[in-house]
Every structure is written in C-alpha cells, then in structure tokens.
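Heads up, one of the protein chains got dropped from this complex, but the rest are sitting where they should.
Should a chain be cited, it is by its letter among A, B and C, assigned in written order, with residues numbered from 1 in that chain.
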Amino acid sequence: MLTVENTLKWLELFNAKIQAEKDYLSELDTPIGDGDHGNNMSRGLLAVHEALTTQSATDVPSILKTTAMMLISKVGGASGPLYGTAFLEMAKLSSTTLEVAPLLAAGLAGIQKRGHAQVGEKTLIDVWTPVIQAVEADMLDGATIETAVMATKDMQATKGRASYVGERSIGHIDPGAASSGYLFTTMLMAGVVS
Amino acid sequence: MLTVENTLKWLELFNAKIQAEKDYLSELDTPIGDGDHGNNMSRGLLAVHEALTTQSATDVPSILKTTAMMLISKVGGASGPLYGTAFLEMAKLSSTTLEVAPLLAAGLAGIQKRGHAQVGEKTLIDVWTPVIQAVEADMLDGATIETAVMATKDMQATKGRASYVGERSIGHIDPGAASSGYLFTTMLMAGVVS
Amino acid sequence: MKKIMNDPSQIVTEMVQGLVRSYPDQLKQIPGTEAVIKIADLKQRPQVGIVSGGGSGHEPTHAGFVGDGMLTAAVCGQVFTSPTPDQIYEAIQAADAGRGVFLIIKNYSGDVMNFEMAKDMAAMDNIDVRSIVVDDDIAVENSTYTQGRRGVAGTIFVHKILGAYARQGADIEAIEALAQQVTPNIKTIGVALSGATVPEVGQPGFELAPDEIEYGVGIHGEPGYRREKLQDSRHLAVELVNKLKKAHHMTAGEHFAVIVNGLGATPLMEQYVFMNDVLDLLAAENVEVDFTKVGNYMTSLDMAGVSLTIMKLIEPGWLAKLEEPVTTIAW
Partner (left out) sequence: MKKIMNDPSQIVTEMVQGLVRSYPDQLKQIPGTEAVIKIADLKQRPQVGIVSGGGSGHEPTHAGFVGDGMLTAAVCGQVFTSPTPDQIYEAIQAADAGRGVFLIIKNYSGDVMNFEMAKDMAAMDNIDVRSIVVDDDIAVENSTYTQGRRGVAGTIFVHKILGAYARQGADIEAIEALAQQVTPNIKTIGVALSGATVPEVGQPGFELAPDEIEYGVGIHGEPGYRREKLQDSRHLAVELVNKLKKAHHMTAGEHFAVIVNGLGATPLMEQYVFMNDVLDLLAAENVEVDFTKVGNYMTSLDMAGVSLTIMKLIEPGWLAKLEEPVTTIAW
C-alpha cells in the first residue's frame, strides 16, 4: 500500500541507487545502445529529488504526478517517456486505489501503450511483468527481481536501440531492465509492499 | 665546366639522391617547418628526370632551362621558386659561359633576389655561399659541403617557415641546406668541377 | 577526452547560447527551452510550421537548418538524447501560425515517443500537428526484427523539400502527403573510422584499431554491420554505393540527388575525394545525378567517417525544391 511516507522514501532510495549506479547503467548501454542510460536516469531522478524536496507534497497522487512530470521533462531519450508515462498512469489511478499491484499494472500498461513492446523483446517490460505477477501473488523478493533482470541477458532485442545490433544484443543485460530492477529493489526496501 | 654529358649526369645523380633521402628531408622539415621538403623536392626532381629523358636536349642552356621550368611548375612551396629561379638564372648565363663558378653565382643571385635572405639566416644560401667561394678557389670537396650544411644547425632562422619557431630553430639542420648539400655533392660526383 | 568545453552537463545550454548569439539576425531561442526558431515574423506570411529536432551532437543538424525555406524551429535535446515533450511542445506552439505544424522525426524509439507526447499536448490546444518518421539508414534491418531503420543524414532532404513547399504555401495535408512520398526514396549508409566521445561519458562509444573501419554505424555510435581493414576510398565507395543501388533497385536513366556527409572529424578534402569515387560509380550505372552536396551536415560529435545518402528524384519538382535558396546557417 502506498503512503506519502513510503512513496517519498521509495523515490529517495531509487534516486540514491540511480546516482550510485549511473556509470554502470551507461556502461550497460554502451555495447548495445548509445551509452547514456545512466546519465539520462541520473538527470531525471535528480530533478525528481529536487522537486519533491522543495514541494513537500502531501498526497500520493501529487507525488507520483510530480515524479512523472520531472521524468518526462528532464530525461528525454526512450527512458524518459517510458518511465514518465508509467508514473503518470500510476498517478492517475492513485486517486482511486493505493494498492501496489494495480498501480504498477497501470504503469506497465502506459509503458506498453507508449512503446509498443511486448514481453521478450529485451526491455524494461521484461522486469515489470514478472515483478507485477509476483506482487499480485504477494511473493516479490530481491531474487525475483534479480532473476528478471538477468534473464534479459539471453534475449535478443527487437525494440529500442539495442535491436539495431540484432543477434549481437544477446549476452548483454538490458540497461532499462537494470534500472527497473533498482526501482523495484528500492520499492522493497521502502516497505511499500508488505 | 658544364657539358651536356656531365650536366645530365649531375641532374640524374641529384634526382637519385633526392629520391633516396626524401623521407630524411621531410623529417628535417618537421620540427622547424611543415614536413614537406622531401616530398616537394622529390616531386620536382622526378619531373626533371622525366622531362630530360623524353626531351633529349642537346645543349646545356636548354637542359638547365628545362630543369628550371620543371622545378618552378612542379615543386611549389618555398623551394620551388628558389631552386627554379637558380636554374633559370644559370640557364640564361650558360649561353655566355659554361664555367661553374659564375653560373652558380648567378643562381645564388637569383635565389637572393627571389627570397630576400642573407647569409646566416639558416637557409640554403648558407650552403650555396661557401660552396661558390670554394669553387672559385678551386677547392670544393665533400668536407666543405658537409661543413656548410652542418653549420646551419646552430643558426637561428629568420627567414622561411623555420623563423616562426624563433630560438627553437637552433639545433636543427635546415632542410633546404641539406638538399643543396646533395646538389653539390652530386655535382662533384658528376665531375662537373675538375 | 580532449574537448573545448566547460561543465559537460551544461554543454547543450552553452552551445545553444553560442549559436543564437552568433546568428542573432537569423535565430532566436524560445524562452525557457533549448529550442531555436527563425527570427522572421511568422504571422506576416503564415505557412505550415516545420519543426524538427533530436539529440544534440549532430550539428549543424538541426538548428543549422532553421531559416526561410527550411525549418521553422528546431529542438535541441541533450547529447544523443531526444528532447523532452515539453520542449517540443513549446516549439510547436511557437511555430504555429494558424496553418498547423508538421514534425520531422528521426526514427529512434526515444524521438518517436517524445514527439508523440508533444503532439498529444499540442492537440489539446487545437493545433493541427502531423508528422513523418524518417528512416533512411539502410544499415539496419527493417522493422520486423528491429525498432526499424534509423533516421540519419537523409533527413536534411526532408527538411529541405518540405520547407520549400511550406514556404510556397502548401497546406498541411499536402505537406503530409509529400512527406510520405519523399521519405521512402531517401536511403543512407555510413562508414566510421573512429568512435564518438559523448562529453558526459568521456570515452568513445566504440574503439577501432588504427587500421580498422566499421560499416553501418549509427550517428550515435550504434554498432554497424561489419568491421574490416581500412580500404582506399574507391573500395569504400563500392561497398556503400552497392548497398544503396540494391536498396533503390537502381536502373539506368533514373535521377538522383547525392549527399556525402562528414561525420565530424573527417576533413572536407577526404569527403571530396570520396564523392569523386561515388560519382564515378554512379556514372558507370548510367544514372543521372542532378544534385550533389558535400560537407558536415549530420555529424556524430568527433566521429571520423562519412555517410552517403542517395535520394531517388521520382518527381521532377523535387530538384527545383532542393535548389531553391534558403537563409539557413548550414544548408
């Protein structure tokens, strides 16, 4: 269940993790992309952090909406619209429910509407999908997330920039999957699901 | 005394020497110039060689004139007009005399008229001048030439591209002096002075 | 990494400032954005606004093509990163003179998504916004297996032709139809001699040995289709022309426009030598080359290499549109 407190904590932990792993995420994006995923996410989460600390929002929908707007207006690239749309859809639904599973499902639906990708195309969807299933079954743990991220390694990309290298995308973890992994591990750490 | 035979031999030996030392001349031109003296001279002497072998000139003035025209029209840079003018002045005078000393003196006068340089400015003039003096005294040998070339090493350039580096030109042999050194050693080898 | 810059995270902001301050009679910055728009008063002679943009690092693209007869506005994203929807939306608003705005988007998932979000925002203002996605890079397979072909140097032909028709007064339906007709006739392929270094990353996206080249790299350093030993210009030309010939089903007598585009660090001298070889090969095909252009138009920061764009001129009017004078910095 999302609360103002645990949502803020979650986003703060996510920001910290992204800043810490910025270079690693860009490294993942180098052999199969253009090497900017860490910089993109770092710029976006920094803006989220600043907006949330100056605005002191008092309800979940506005926290999620602020997050969405910052990601949309500061990230750019592919990850900006995808993460931004996910948070925007979550923000919309959060005035109706604060349950984690339906909120994440709404976020994923937004990602798919925006990017037209399916499971198995080696994108962040390959982390969001199993994570949501686990949340629904009340079984999400770090191992599930880790497994989902690692599973992108053996996939061949058919969406996003990694698709340009075709078969040679196999053998590399998808950078967006890795950053989504951090999103969900920090969600666990913040006690949002429990 | 210049003859058709020894003049042709001289120019052929000079050509061979320039082709052999092309890279060395460009190397000399690198720290204090723009690294092209070997290429410039090589291009020019190749053209001289081709013109002389196809034209089969039968008098000294026309050999010298052909040489001049090829150097002027194929070398460019600083060395083209300088060597070209030298041979042109020699060609002009050679209808009057075939004595080496006055011919070389006319060549040097042409170089100075064209380039406005004096002795001691670290140019090919610093080889032509002592060589002509030695020819006049009937004392030219390899050592004289070598000494003149080496003497440019300690000079500071005040003309040509090497002048841009000021004091830092000291310690490097002047490339034009080196190529003129070859001109005169091959002149000795061809038996032009004797 | 050796670059003339200050704080790498501010490089786009400072670049855009330097640009508009250098050409104050031609460009101005749209307040609060890193988008630039042409100075001429749009309301004087209302035309369909033509807006493009994308990641920075491809200069003079896109801002260099803003001007009378080409783009109305250009949006500069972070280096190699699509601009954000709010910035694109501002550019659309500024470029709208009541006759709608047409977006020229290069086919990258990021660009497509951000421009579409901007379009959605503008639709709420009742601005008629339409768009084309340019995908001229034949180095990658088409969309069955990938995101689809990338948009690269051939995009500037789209800027030029649509810009010319828009200036002449064409309405947005006509511009849209034209865009759909022009784009499939533009095909590009490139070869890199070195990788590009993103300022914030500090290292080249890929490294090539001193005697290696890579065919088919993207303009963001996306890997290409083959690495091999450096060849002479004629051999490079054969590889690229053959690929383009096949993609165009080129036949004798057809008419083409050709761009040799420097990727950033390759001197014009080499580009002219390469064009000379390309024109020899096209002459041997007995096709007509009616329009040619050589230079750094769609660069990839400090990457060395060239791309070759060949456009089939299936409509006689297109050539005149390519030749029309414009007031941009870079065309």
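Convention: contacts are C-beta pairs under 8 Å (C-beta built on N, C-alpha and C of every residue); 3 or more make two chains touch, one makes a residue touch a chain.
Since the structure is predicted, the reported quantities are computational estimates derived from the model, not experimental observations.
Looking at the complete complex, one finds that the omitted chain is in touch with B, C. Across the entire complex, the residue among C:G18, C:P46 or C:G317 in touch with the chain not shown is C:G18.
When the whole complex is considered, the residue among B:G33, B:G107, B:P130 or B:P175 that touches the unshown chain is B:G33.
The chain that is not drawn here is touched, among residues B:V60, B:V75, B:V131 or B:A148, by B:V75.
Within the complete assembly, residues 26, 30-31, 33-36, 39-40, 43, 72-82, 85, 114-115, 158-161, 163-166, 168 of chain B touch the chain that is not shown. In the full complex, chain C makes contact with the omitted chain through residues 2-6, 11, 14-19, 21-23, 56-57, 59-60, 64, 79, 193-194, 210-211, 213, 230, 232-234, 236, 260, 264-277, 279, 292-294, 296, 299, 301-302, 304-306.
Operating definition for what follows: only the chains that are shown with their structure count from here on.
Here the spacing of chain B and chain C, counted between their Cα centres, is 53 Å. Chain A and chain C have CA centres that are 31 Å apart.
Chain centres here are Cα means. That of chain A falls 74 Å from that of chain B. Shared interface positions of chain C, i.e. residues touching 2 or more other chains, are not present. Along chain A, no residue makes contact with two or more other chains.
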